[in-house]
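Of the protein chains in this complex, all but one are displayed in their positions.
Now for chain A:
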Amino acid sequence: MHAVEMLSFSQTYCELNYFHSQTTFVVDEITTVIKEAVESTIGNSSYQHSQINQWMSSIVESSLSQLTKLGKPFKYIVTCIILQKNGAGLHTASSCFWDNSTDGKTYCKTGQAFHISFFFFNAKRTKSKHNREIAFNETDFCFSTGSCKVRWENKTIYCIVSVFGLAI
């Protein structure tokens, strides 16, 4: 009797772990996806005004489609900021009203002439409404605690990528 109980317990535990990893916001995974999208599009290019629209669309769309392919029960919002590097400063900040245990965000900054921020939301249903009242604040450009950042330098372009996740 005990052996059977132990077995079913450990099986359930494994399933729960798997479920958990499939339904939470895994920062590293997402960072990889974003980095790949950015590098494959911009590569070693210099800032070119005529190409910006196309670059931006392609980065944002490809990262969003890669994120959705992960198949997690998440809603995503991807924002992209592109900035030409000419010595000017840029600061981004975000403030969120969500559930800290299920939602998250990450940033990627690559140092080209682009700042690209991706926010994605995993809006997950939680059993209790009380968990919702968690505000998440953070500021950027050089990225606060709790975020994931990737830096990448080049001569003419700044690229900052930040990703937010909201679970459904």
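Basically, contacts are C-beta pairs under 8 Å (C-beta built on N, C-alpha and C of every residue); 3 or more make two chains touch, one makes a residue touch a chain; residues count from 1.
Methods note: contacts and distances are computed from a predicted model.
Comparing "Dynein light chain Tctex-type protein 2B-like", "Hemoglobin subunit pi", "DNA repair protein RAD51 homolog 4" or "superoxide dismutase" against the UniProt entry of the hidden chain yields the protein name "Dynein light chain Tctex-type protein 2B-like". Where chain A meets the chain that is not shown, the touching residues are 47, 49, 52-53, 56-57, 60-61, 64, 67-68, 74-99, 103, 113, 117, 119-121, 123, 125, 132, 135, 137-141, 164, 166, 168.
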